[in-house]
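Every protein chain except one is present and positioned as in the full complex.
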Amino acid sequence: MVQLTDFQDLQRQAMADWESLHQDGRPIIMVGTATCGRSAGSLEVLDALRAATEKQEIDCHIFEVGCTGACYAEPLVYIIKPDQPAIVYGDVTPQLAPRLIQSYLIKDNPLPRYSIGTFGNGRIEGIPDLFSTPVFEPQARRALNRCGFIDPTSLEHYLANDGYTGVTKAFAIGPEQVIEEVKNAGLRGRGGAGFPTWRKWRFCRDAPSDQKYLICNADEGDPGAFMNRSLLEGDPHAVLEGMIIAGYALGASIGYIYCRAEYPLALERLRGAIKQAKEHGLLGDNILDSGFDFHIKIKEGAGAFVCGEETALIASIEGKRGMPTPRPPFPAVSGLWGKPTIINNVESLADVGLILQNGSDWFAEYGTEKSKGTKTIALVGKVKNTGLVEVPLGITLRELVFDIGGGAPDGKAFKAVQTGGPSGGCIPESLLDTPVDYDSLNAAGTIMGSGGVVVMDERTCMVDFARYFLDFAEKESCGKCVPCRLGTKQLLGILEDICAGNGRPGDIEMLEELGRGIKAGSLCGLGQTAPNPVLTTIRYFRDEYEAHIHEKRCPAGACKSLISYYINNDLCVGCTLCAQNCSTSAITGEFKGPHYIDQDICTQCGVCYTVCPKKANAVEIISPSLRL
Amino acid sequence: MEKIKLTIDGLEIEAEAGTSVLDAALANDIYIPHLCHHPDLKPVGACRLCGVDVNGRMEMSCLLPVREGLDVKTNSPEVGATRQVAIELLLADHPQGCLSCGASLQCELLHIADHIGVDGERIERLRRPSEPLPIDNSNPFFSFDPNKCVLCGICVRTCEDIVGLGVLDFVNRGSRTVIGTFGNEPFIDSICESCGECVVRCPVGSLAPKRWQRPSHEVQSTCVYCGVGCGIYLGVKGDQVVSVRADRERPSNQGSLCVKGRYGYNFINHKDRLTTPLIKKEGQFVEATWDEALDLVAEKFADYKGSEFAALASAKCTNEDNYLIQKFTRAVMQTNTVDHCARL
Partner (left out) sequence: MAGLVTAFGSGAMTNSIQEIDNTACFFNIGTNTTHAHPIIGHRIRRAVNNGAKLIVANPKEIELARHADLFIQHQPGSDVVLMMGMARVILEEGLHDEAFIAERTENFAAFKESLAEFTPEYVTELTGVPWAQIQAAARMYATNTPSAIYYAMGITQHTHGTDNVMATANLALLTGNVGRASAGVNPLRGQNNVQGACDLGGLPNVYPGYQKVADPNMQKKFEEAWDVKLSPENGLTHVEIFNAMYEGDIKAMYLVGENPLLTEANANHVQEALERVEFLVVQDLFMSETAAYAHVILPAASFAEKDGTFTNTERRAQRVRQAIPPRGNSRPDWWITAQIGQRMSDHGFDFNAPQEIMAEVNQVTPIYGGITYERLEDVNGLQWPCPTTDHPGTQFLHQGKFARGKGHFSPLHYKPPFEQTDDDYPLLLTTDRSLFHWHSGSMTHRVAGLDVLNSEELLLIHPQDAAAQGIADGEMVAVASRRGALSVRAKVTDVCLPGVVSMTFHFPEAPTNVLTSSALDPVAKIPETKVAAVRIEKLAELV
């Protein structure tokens, strides 16, 4: 058995190693190889860096790190020379990699134009301080504080950065005090509903049972959301630490991580972390001689959105089809295998670790009166700086979209922002000063959700947008209850008709009526929130619906059935690019001559619009369609 | 059993502790629409039709246990609106050929629509399903039409919780959800035992017997196949048995039947039945009257009294039949050599 003193020795050793890593005179090269980095080619960049340092016979540390959140600049490479701040290079290619080695490590030219910033002590001429840039400055990186800065496969890196001190703190103060601490911190569930975490724990702790379970919900299913994935990939021990503390507070000896199988890297990181934690006595029987036993099992989910719902998730772990069951009984009283069960989101658990490491007061420094702490957010859509950010609760949507996100790209006008994924609603520009907290977002007709934020610009059709989310909800409904299964189908059918120009008078009222019925009548959260994208877009953008139905016109120029592309020959320079790229050969015209689109052949793919040189801007979108 | 007093729509009723508001209402002849509820099965709250109002809050009455003093309204505006949406959605998704559907008179969907009241024009505004799904006719005794299925899950729960087999589950997700066997194979290729328990519980015409005639009357009896001795009702039309239904009150089967008991009755009316006594003459069987046959038997048997005679009674015959055969053997034929196939 591992004693507390053994752990403290381990911790001291890890800190000493971390220290020497940064002070042994060898440069450090870190590559962001989380899923986002990998899809941008970071593994090839890593290979190129290794080859280059070998070729140049440079003695250095190279390791992989998780995601810092600057997805717009992936692949990211960090180079730290002794006594210099870390330089973060963005959009690194395998071709650029040897040049960085050659230029910075050998010739001491940091190539500032490839860098997005520095961090650490000191400044480098021509490169801004990363955390002072507009993207990072308004952020408060806490749950993500180690993400992208430590090697996620290294327990030592985690230990050297306060890791597992939350567990030792918890064991020192006892389970009741742990709940008290989480209560004082004001932590609310980060998975979506924002239920006070301590209260849920209280129910479970007080439920008499010979066995209780903790489940970490890592079934992140919202389209466009990747907060949890990044955290699991970049800092897996943080989640394990939160689970150990939560299990201890609840009196649960078994924890499950329900993680979707589409997250292979997160699963690999988790398995590695669990193995390390077991080896060092941080998981298993009698952890650090505290008398507390805790075992973590991983259950891979098959990617059903509904399995993010607690009761469906439990059914799935039990080997049944993932379908929600009515509550009560609540899982905290009768959950997995009929035993009291707590399900916490990945981020909530990471926050639990932070609260125990740093204290509830520290945690509550940020946030509003009712929404304490920070929130990780996946910022996506029509916004310049897409990526993973962490902000204090209470920041406004405007700050989020414009200051951090940089507004819509290509000079387009911002139109709306959607929070909370398929369950959330759309917020128009007029409400952009709404603070990002649970209650304010609810009041605006949407929800916090797990932290997905989708930005839309003037070219986004709100009807089409609602159709997209209803298509998702309709496909992901478990099929059990009537309002959700058949109601989302009707909503989708009507929205498809409207987008296709087949909308009928009365459809908007029908959507509203059905939407209300589905919300009121559905069995679980999926159905109860599925109409939100429709209802909020009708609420804020009713005129777009009306234009579609009555005028067969898509004001955003997005719905293919309702638009035509048209070449304005006053502006056309006759470059023939559009004709060359048209996949259906619908465009005719001579070099330097006027060009025409045959509307009967055109499929509204929009390639002509995209390829038309900016200077000319001759392709226009016309709605209603010329074909009608 | 403890009795609980509660009020439904102003009527005070009594119910046993532990029952649901829905069951309590139904027991007191107060109808609340419901589609996924079955008295033999645990409630699941899937159809969302049985909502009631309790202090301004909508609760599914199938999941709501009775409480002392509970004041339930079965038709508040919110409850009514939700129910209206649910039934309209169901009807818009359902085939319209009620006249040719075997379930029509027992159809719960029609029953509910009739209760809630349906505006045809509103249904017209909803989108109709596109491609019909293929009907599974593979089982000789029943068919499964997924287009009529309302996904109440009663068949799934019946097979799991009553039959203990678990042939069926929900397959696919969203509006493509259907009831299916493992791998969504036809019934005949699944582990289905054809007991028909799901068929008799289907609230619509989705799982339906292939041959169904409403009997003119029923006679309580006992199944003739195995030693379990299931209680049955034989459905009679004219001089034919046209149906078999399980007796819910009989302790031996409590409403369940197997494939033979439920569907295996047609041998009764089979053309091969012996309908007249036959006497073998010169190697050929020749039709005879009862008197001819019985006289011959009596005359011949008289020659073999004692150890030259044996009788085999029958485990398929009644107690009374068997008693008489052994009595005849012992008392008339003067031997105890009477046995039957107990050992086979």
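Letters A and B mark the chains as written, and numbering starts fresh at 1 in each.
Definition applied: contacts are C-beta pairs under 8 Å (C-beta built on N, C-alpha and C of every residue); 3 or more make two chains touch, one makes a residue touch a chain.
Note that the structure is predicted; figures quoted are calculated from it, not measured.
Taking every chain of the complex into account, the chain not shown here touches B. Across the entire complex, the residue among B:7, B:104 or B:318 in touch with the chain not shown is B:318. Contacts to the hidden chain, counted on chain B, fall at residues 139-141, 160-165, 188, 191, 193-195, 219-231, 234, 236, 239-241, 247, 249-254, 256-261, 263-270, 272-280, 285, 290, 293-298, 300-304, 306-332, 334-344.
Criterion: only the chains that are shown with their structure count from here on.
Note on chain placement: the centre of chain A and the centre of chain B lie 52 Å apart, centres being C-alpha means. Only residues 35, 44-49, 51, 58, 60, 63, 78, 81-86, 89-90, 92-93, 125-127, 150-151, 153, 169-170, 172-177 of chain B touch chain A when the two sit together in their complex. Residues 304, 306, 321, 323, 325-326, 474-483, 485-490, 493-494, 497, 504, 506, 510, 513-514, 516-518, 520-523 of chain A touch chain B in their complex.
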